[in-house]
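Got a structure for you, written out below as structure tokens; questions coming shortly.
One protein chain omitted, others in place.
Here the chain labels run A and B in written order, and each chain numbers its own residues starting at 1.
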Amino acid sequence: MRYEAPGSVDEAVKLLADANGAARVLAGGTDLLVQLRAGMISPEVVINIKDISETKGITADGGGFCIGATVSGAEMGEHAALVAAWPGVVEGVELIGSTQIQGRATMVGNLCNASPAADGVPALIAAGATCTVAGPNGQREVPVADIPTGPGKNSLANGEFIVNVKLPARPGNASDAYLRMIPRTEMDIAIVGAGVNLVLDDSGTCTEASVILGAVGPKTITVDAAAAALVGTKVDEAALAACAAAASAAATPIDDKRGTVVYRTKVSGVLASRAAAIAAERARS
Amino acid sequence: MAKHHITTTINGEEAEYLCEPQETLLDVLRDQVGLTGTKEGCSSGDCGACSVMLDGRLVCSCLVLGVEAAGKAVETIEGMADGENLHPLQQKFLEEAALQCGFCTPGVLVAAKALLDTNNNPTETEVRYWLAGNLCRCTGYDKIIRAVMDTAADMRGA
Partner (left out) sequence: MNEQPKQYKWVGTRAIRPDGVDKVTGRAMYGADLALPGMVEGKVVRSPHAHARIISIDTSKAEALKGVTAVITAADMPVADSKPVASGEAMINFKDLANNVLAREKALYEGQAVAAVAATTAAIAEKAAALVVVNYEVLPHVIDVMEAIKEDAPVLHDDMFTGGVKPKPEKASNVANRVEFALGDAEAGFAAADLVIERKFTTEPVHQGYIEPHAVVADMNPDGKVDVFCSSQGHFMVRAFCSQLLHIEMSKIKVTAAEIGGGFGGKTTVYLEPLAIMLSRKSGRPVRMTMSREEVFRGSGATSGAAMTIKMGATKDGKITGAYAELYLQAGAFPGSPVGPAAMTAFAPYDLDNVKVVGFDVVSNRQKVVAYRAPGAPISEYGVESVVDELASELGIDPIEIRTINAAKEGTQAAYGVKFGTIGFQETLDAAKATEHFKTPLGPNQGRGVASGFWFNIGGESCAGIRVNEDGSISLTEGSPDIGGSRASMALMAAETLGVDYHSIKPSVVDTDAIGYHFVTGGSRVTFATGMAVVEASKAAIDELRARAAKVWDVDVDGVVWEDGHAKPASTNVGDFEPMSLAEIAKVANKTGGPISGHADINAKGAGPAFGTHICDVEVDPDTGHVTVLRYTAVQDAGRAIHPAYVEGQIQGGAVQGIGWALNEEYIYDKNGRLENAGFLDYRVPVASDLPMIDAIIVEVPNPTHPFGVRGVGEVPIIPPLAAVSNAVAAATGVRFNQLPLSPPTILAGIAASK
């Protein structure tokens, strides 16, 4: 295995393209090193993108935010304005692993690793985020929802990597939330995850909503019916119950060592409605 | 396989080592640099026994490549005491019996110091969540949490 630490986007793209699929991008390394160690992957070259300035830092961007691909979870949590605007996106990323993991792990790594149970992804998709993909043909903007394509698989082509993620501007009475179910309180992979993003009008009626489930299908599930159950309501009990029912109905989980189909189906609804209630509460305050 | 020649700072001193690209910072610290106070409990980021500071951030050294430490500052348990003077956390851990086998202790101490360096008034819940990535199988955490809280109280009092 070779190690490279390019200083520019172009250099990185060239190294990636030259390796012809045998390269891996290294961001926080919290997935990559575990996979290397377990022998699950054996790349010819590992490309550390942390020396590329475009991948660093969080910048306010036309009312939204641009988050560099190598920004760690800890950095996101320390960014007060980001936390205020997108608490759900940040809490999703902050749930990843321990303090130690937070010091390294990135949201983009979480996205590209494409685990169905990724905690950083549902709220990010619910937020309608996009990302900048750099590749041999230049850069393109892609909805983050299009990146993961299945367990461990993403849509990036040979030579491509993600430079940053963009969160859009949003009105004042909008907010989001992410909840996951794990058996312990920390250090577990989600059995179910639910991210909800919503916008209220001045009367407190929900005008827009997005409900995304994690860990209950090969990739995240966008539950339009659950969102529709919230839109037009004050996000009251009846709406939450309808949202829960829709989320449970949309879940397509499997039985595995972490949970059963029955359990995941039920808890999908529980978490979706709880996350919706939290997002609404945040949007109101 | 070419080895990389890495120059870095470890516990305030310049250090050099040769390492293979796939070697972790943990491997390097223990096997090349001879600092075996940083422990390996899992090599997968789950136990925190390998906790070190990397440019001021708490990380698992088992999830950092040795080559990534180039030009950075690494702090390990060996650098925590100031010569003969133990860090207040080390002293409190001894006084309050916050270790049994002691294997998790270096990682716990490095992690707890990282917390107290930024927050000298953490709640019990904050300490518990901060240390959730440091597994201890001996103590049930009780005395560890108390020792961290008591050290923080001393630091505030001082």
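What we mean here is this: a contact is a pair of C-beta atoms (placed from the backbone, for glycine too) under 8 Å apart; a residue touches a chain by one contact, two chains touch by 3 or more.
Quantities reported herein were computed from a predicted structural model and do not represent experimental measurements.
**Q** I'm checking contacts with the chain that's been left out. Which of B:A73, B:C138 or B:M155 qualifies?
**A** Reading the full complex, the residue touching the unseen chain is B:C138.
**Q** Out of B:I6, B:V28 or B:M80, which is the one that touches the chain we can't see?
**A** B:M80
**Q** Write the list of subunit A residues that the hidden chain touches.
**A** 181, 183-189, 191, 257-260, 262-263, 266-267, 270-271
**Q** Take the complete complex as the reference. Which residues in subunit B touch the chain that isn't displayed?
**A** 20, 22, 30-31, 34-44, 46-47, 49, 76-78, 80-81, 86, 90, 93-97, 99-106, 109, 124-125, 127-129, 131-146
Going forward, only the chains that are shown with their structure count from here on.
**Q** How many angstrom lie between the CA centroids of subunit A and subunit B, rounded to a whole number?
**A** 29
**Q** In their shared complex, at which residues does subunit B touch subunit A?
**A** 1, 4, 21-22, 24, 43-46, 48, 51, 54, 57-60, 62-65, 67-68, 111, 114-115, 129-134
**Q** Touching residues of subunit A toward subunit B in the complex: what are they?
**A** Listed in rising order, the residues are 1-3, 5, 26, 28-30, 33-34, 36-38, 46, 48, 50, 72, 74, 97-101, 103-104, 185-187.
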